[in-house]
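The complex appears here without one of its protein chains, the remainder shown in place.
Each chain gets a letter, A, B, C and D, in the order it is written, and its residues are counted from 1.
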Amino acid sequence: MLTYIVRRLLLMIPVALGITLAVFLLVRLIPGDPARAILGIHATPVLMAAVRARLGLDRGIGMQYLLYLRSLVQGDFGISYYYGQPVAQLVLGRMVPTLVLLLYSTIISLVIAIPAGILAATQQGRGADHVLRVVATAGLGLPSYWTGFILILLLSVTFHLFPIAGYGNTWGARLYNLFLPALTCALNVAPLVMRALRTSLGEALGAGFIDTARAKGLPARAVLLSHALRVAILPALHVLGLNIGFLVGNTVLVENVFAVPGLGQLMISSIGTRDYPTIQMVTLMFGIIVVLIYLITDLGQIMLDPRVRRSEIG
Amino acid sequence: MKHWPRNLKLGLGLMMGWVLVAVFGPMLLPGDPTAMDLMHSLHPPSLAFPFGTDNLGRGVFTRVIYGTRTDLQIALFCVVPAFVIGTTVGLVAGYFGKLTDAISMRLVDIAVAFPFFVAVIAIVAVLGPGLKNMYIAVAAVGWVSYARITRAEILVVKQADYVQAARLLGFGNTRILAHHILPNVIVQAAVYATSDAVLDIFLGSSLGWLGLGAQPPLPEWGLIIADGYSFVSQAPWISGFPGLAIVLLAVSLSLLGDGLADALRPELGRA
Amino acid sequence: MVDLLTVDHLGIGIPRGSNTVALVEDVSFTVRAGESYGIVGESGCGKSTTIRAIIRLLTGKARITRGAVRFDGVDLAQAKESALQSIRGAGIGMVFQDPLTALNPVLTVGRQIAEGLRYHGQLSAADRHARMLEAMRLVGLPDPARIAASYPHELSGGQRQRAAIAIALIASPRLLLADEPTTALDVTIQAQILRLLSDLRSRLGMALVLVTHDLGVVAQTCDRVAVMYSGRIVEEAPIRRIFENPRHPYTVALLNSIPRGSRAGHPLHPIAGMPPDPAHRPSGCSFAARCPNRQTDCEAVAPGWTPDAGGGGFACFHPARAHAEVPHG
Amino acid sequence: MQVVAASLVFIPLALMRRSPMAEQPLLSVIGLDKYFPLRRSLVAGFMGQPQHWVQAAQGVTFTVARGESFGLVGESGCGKTTLGRLVLGLLPVDDGAIRFDGQDVTKVDPATRRALRRQMQMVFQDPYSSLNPRMRIGRAIAEPLRLHGIVPADQVEHEVARLLERVGLPSSAAGRYPSELSGGQRQRVGIARALSVRPKLLVADEAVSGLDVSVRAQVLNLLDDLRRDLGLTLLFISHDLGVIEYLCETVGVMYLGTMVENGPTSQVFARPAHPYTRALLASIPRADPTLAQSDETPLAGEPPSPVNPPSGCPFRTRCPDAQGMCETSPPRVTLPGGRWAACHFAAETMNAQLQ
Partner (left out) sequence: DDTPKRGGILTMARIADVVSFEPVVPSDNMSIWAKLLIFQLLVRTNPSGDGVVPDLATSWDISDDKRTYTFHLNPKATFSDGTPVTSEDVAFSFGRTVYDKDSPWGSLFPKLTMETPDVHTIIFKLQQDWAPFLAAASLHGAAIVPKAYFNKVGVNVFADKPIGSGPFLLTEWKKGDSVTFGRNPHFWDPNRPYLDGVVLSIVADDNVRMLKAQSGEIDIGTQVPFNQVDKLKHASGLDIQIVPYTRIDWIQFNEKLPVFQDVKIRQAINYAVDKEAIIKAVLFGYGEVPTTFLPKMFMADVTDKPYPYDLAKAKELMAASSMPTGFTVKCLINSGDTIFAQVAQIVQQMLLPLGIKISIQPEEGNTVFAQTSAGQYEMAQGYMTSDIFDPCELVAFAGAGDEGSDSVWTFYNNPKVDQLATAALGELDEAKRRGIYLDMQRQVFADAPYLWLYWTPAITAMRDNVHGFRVLPTGNYWLEDVWKS
């Protein structure tokens, strides 16, 4: 297991390098001048040249990348052009809300998707199945900022069940505050998981081992939960893992609506201010989050699936 | 045709309906989707304005109908390039394996590491807002899924006896790829494309909201929703109807996808 | 011997559109306690459907349309799900065709075997574990403790099939239904499994219904055998009679298509044509179209059951000639 | 056609020295080795852990005469398919030679190999995966005809109908998709497709294992007819001894990547010389209830892992007669009747069968 993780982490190195290069180039291609953004309306050519020199923007782009890599290795992510502070400090502070939001919405997705998937799979082709599928598709297609706001109107404004937006100071308050944003994200992801589960559970229920389980005289519930679901959950989790990128992207929007001080909000605002070091690190962090989540889901898969366990780790 | 699964027939029918709306709807409607009438702003739905009007007095109905064109276009232009690039890469990587495979899969790994949405936002920020740049951004990152799907399928199909048979019969690689492998792997990608299209419409409307996607006054559902967003409680019809349209299109597409998947199963399975 | 299982005019159908397609029609047979009963026939003739119907584990939308399945005096065809649950496993054990898919890939083999006891009787976990090891030893699985902790994919085909048999046996059923238990296996392993089934039967006094398409397997394992064709039993007889004096032309044809020895001595006589689609069975004898003995009456009505002296019977108007006496060899 | 295999000498060098004028075998396989690398992790590679190999073929040697039907038997996983694929050139060999029609196909240039390969075709075990599900039967058969210009373009359709007829299918089948055919019918299509390029050698890998008894009989008869009518040579791979006994004049018995016994089928089956062959024959359920069930106890245990084959005789771990000397490699014992077996006690075992 350990060697497997080590191997996966080693494989991440070229990927991480690729990410840094892509991020670096991408950010440099954004039109607009950070010097001007920093100085605002008071920009004069002299002031701007000074700022550029201070930021190292006057060097060749290759050199800039090498310098960037060198400082990355040293754990130095640069100083935010906008806030004038170490980016690392700024970005790391924003990771927590985003990670919490991600985890939270993953849990909510599963809480929604698993029963719905079970219902749809066991009722396949019947009324409940059709209704669930239409609802799921609707959840998939609607923009999350809009559903988020509708949820606020419904659950916060009309029924006063949740705070409207914000993050909160204590963990309790945060979990309470983040419920709606997490739900909003989950509404986009749960349908994907539900559909995957519906298919895989449908398949699992038709598999030979289900007959074996029933032939043992197990009650229907035990057959469903401890046999069919155990197997069917794996592809569903795989789909969840594959769509983490989508979920992560979604947080960008949702954080904006719900005023969650996370990476997504930071990303949008630093694109606005051409805060290169910040954009670089945010995107890098997003990349790392996604890669790590892939790793985690793969590990989860391995833990849950003895078939992969051996072939992958061997 | 008579053996087509019900989902497929339904999905195709609905999609055909959408295409008809997109093609003929604007011809049948007298109104201009961008013409403002400041005297009639924020009218609730009525006979004259079936879906009401927005704050600039434009008929939401007219805009939604015209928007069908834009949104079908988004679905098409986002999906097709990603599909073509992705399946080609997947095909080549999966079939030839070795170095080609290793290189393209590392590329895929990198592209996958960027959350799709984040990457699209970043790229659009680089290229400038607008649908055209959104298409470019989606193509730049969206091919990855197709490449993965196709490659995974190929690795299976490549081993199939009928491909081995084709080799034995002395067919060249191109022929085997085009006639024996492609038709059998493309389907999974096509099924995925239907759900990808839903995702792209979602993306389009979100980018519209961030001001990076379609630009006013272009009638586009996501943009109409965004326009109506600030009026949700006052004039819910502005964002409600295009929202409904998105849901309906999404349902049509997913029926089509499910139908395609159903249609292909019995053929592959053991009859 | 007592009748343990009586299948009585069983019909199984599947709804298609507004009508029902009959997969199995009018199947009757009896299995006595401790007996070994074989069902043979080509692929698709309804063997699996028939024995799945016995413990009501039909696939898809297939349903019992008529008839009764009496086990121990209970009509399983009418029984409630709860009643079935207590009979499955404890009264009737079943081994499914494919050992690869018959085991849950994500659960340990031991757990899957022991699980059968959980809902039958009140054994403690330790007792269940002991019984599990015992059952594994019984089916000849080496090193039970290790194998119990393994996952199915870590076992060979033969080991998996043995595990599947252990699952079926753990609650000591009086009847074992085995659906092609050896088709997926190597011959040497097949021989092991067949030997095992015979041993178990004589040791535990358990009745066996063995479904197969391999006449060789039936010949070595069963006391009586039913030949199915297109959803019906066309002939039933004690094992030797079937091989030595087959009466139904289909049985004759089936025996003729088995390669025995080298080509020179035994030319193969395949049956021309294909069995009818269950949805479009002819009104007369289903085999008529392929039958060398076919006459006009065959196509008009389906032949009824003709019992013969040896306790079996056949459904044919123009059967093969009966030998006066079964020769001994 | 009478078979000459019995007169061949089973020594590779001698075999190669034979003048080409003499009845040269169509196929001779000499000392063929094939090992598959077992996947290992990157880290393990870094750490210098040894690479494991699956032994799929080891020193396999045999010849198939023109027009002969050679049967290859053995348990699942012993390397039969691998051997078939090696012969067809679908897998690269690690060592050894495969002479087809006098040329070593492992050493020819790719173009020649492509041409040679067309003379060897394959009928696959699984009739469901051997046909492209999205290609009509007619096209599947016409494609090679057209591509290689085997018949003039305007006669392709006619040829397709002829081939279909040859394998006992109506010409209307050309318009169907594989999913519309039964297993036996598909298998015939596979045969027709293989015949389309007019091969000399047909490798049938478990070509009838998936079929019903009656359909199997049809296909067996068909293969036999083809062999007689077209002079085809057949390499028939199966684990069904009944079928081999019926169809093949010569048989090779494989165990764990090695060939353990080879000779005329009737003799081998009547008096097996290798204990594994003996066990195999004893395991066949005979469709005759009057035959007392063989009292030979079935082989104990499972076949050993090909990753870790036993030293010496690969069969010794399951062999009832194994002795200390079996830990050294068994000799190839040449037996009367053009037979050999790889066992120290081959002669004794064979003679014991006489009683």
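Everything that follows uses one rule, which is that contacts are C-beta pairs under 8 Å (C-beta built on N, C-alpha and C of every residue); 3 or more make two chains touch, one makes a residue touch a chain.
Quantities reported herein were computed from a predicted structural model and do not represent experimental measurements.
Participant: Which visible chains touch the chain that is not shown?
Facilitator: Touched by the chain not displayed, across the whole complex: A, B.
Participant: Touch as defined at the start, partner being the missing chain; which of B:140, B:210 or B:247 qualifies?
Facilitator: B:210
Participant: Looking at the whole complex, which of A:166, A:219 or A:306 touches the chain that is not displayed?
Facilitator: Of the candidates A:166, A:219 or A:306, A:166 is in touch with the missing chain.
Participant: Which subunit B residues would touch the chain omitted from the figure, given the whole complex?
Facilitator: Answer for subunit B: residues 34-36, 38, 41, 55-57, 125, 128-130, 210-212, 215-217, 226-227, 229-234 touch the chain left out.
Participant: Given the full complex, what residues of subunit A touch the hidden partner chain?
Facilitator: Missing-chain contacts on subunit A: residues 31-33, 36-37, 39-44, 47, 50, 82-85, 90, 93-94, 145, 149, 152-153, 156-157, 160, 163-167, 256-259, 261-262, 265-266, 269, 271-274.
FYI, only the chains that are shown with their structure count from here on.
Participant: Pick the pair with more C-beta contacts: A-C or B-D?
Facilitator: Between the chain pairs A-C and B-D, A-C carries more contacts.
Participant: Can you check how far apart subunit A and subunit D are, centre to centre, with Cα atoms defining each centre and the answer in Å?
Facilitator: The computed centroid separation for subunit A versus subunit D comes out at 53 Å.
Participant: Give me the residue numbers in subunit B that touch at least two other chains, ranges are fine.
Facilitator: Residues of subunit B never touch two or more of the other chains.
Participant: Would you give the residues of subunit D that are in contact with at least 2 other chains, written as numbers and ranges?
Facilitator: Answer for subunit D, listing residues that touch two or more other chains: there are none.
Participant: Mind listing the subunit B positions that touch subunit A in their complex?
Facilitator: 106-107, 109-110, 112-118, 120-123, 125-126, 128, 195, 198-199, 201-202, 205-206, 209-210, 222, 225-226, 229, 232-233, 239, 243, 246-247, 249-251, 254
Participant: Under the definition above, what is the set of subunit B residues touching subunit D in their complex?
Facilitator: That would be residues 160-162, 164-171, 175, 179-180, 183-184, 266-271 of subunit B.
Participant: Any idea which subunit D residues touch subunit C in the complex?
Facilitator: Residues 75-76, 182-183, 212-218, 220-221, 224, 239-243, 245-247, 265-266, 279-280, 282-291, 293, 297-303 of subunit D touch subunit C in their complex.
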